[in-house]
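So that we are looking at the same thing, I have put the structure below in structure tokens.
With one protein chain withheld, the remaining protein chains of the complex are depicted in position.
And then chain A:
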Amino acid sequence: MHEASHAAWLLTAALLASIVGMAWLALAMPAHGQQVWGAPVSPAHARALRVLGAVALAVSLALCLASDHASMAALVWVMSLAGGAFATAMALAWRARWLALLAPWIGAADTAATR
């Protein structure tokens, strides 16, 4: 029983890491920066967001591996990437501004400079 709830926490965290990772990768892209802040982020910020995104996806994989054996974990991770990408796309389509919360250190000033 204890083990099952432990795995459930790990997998929830893995799913969240996939969503956040995909969102960071999206925010680094000019079109989506435009949607969230009204202008693309600066190249330095974009680079940082891409690194963060990649790290978050790696963390997600690690959490999957901590919860299940390798073949199961690989499958869960690949499917969680699909879920993360879809969730990010839906957030961008309907509530783009909310994604700014994932990168609070980027303000309007940071993007205005690139205009």
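The definition used in the following text is that contacts are C-beta pairs under 8 Å (C-beta built on N, C-alpha and C of every residue); 3 or more make two chains touch, one makes a residue touch a chain; residues count from 1.
FYI, contacts and distances are computed from a predicted model.
When the listed names "Quinol oxidase subunit 1", "PepSY domain-containing protein", "Simple sugar transport system permease protein" or "(2Fe-2S)-binding protein" are checked against UniProt, the chain not shown comes out as "PepSY domain-containing protein". Across the interface with the omitted chain, chain A contributes residues 11, 15, 22, 26, 29, 31-32, 68-69, 71-72, 75-76, 78-80, 82-83, 85-86, 88-90, 92-94.
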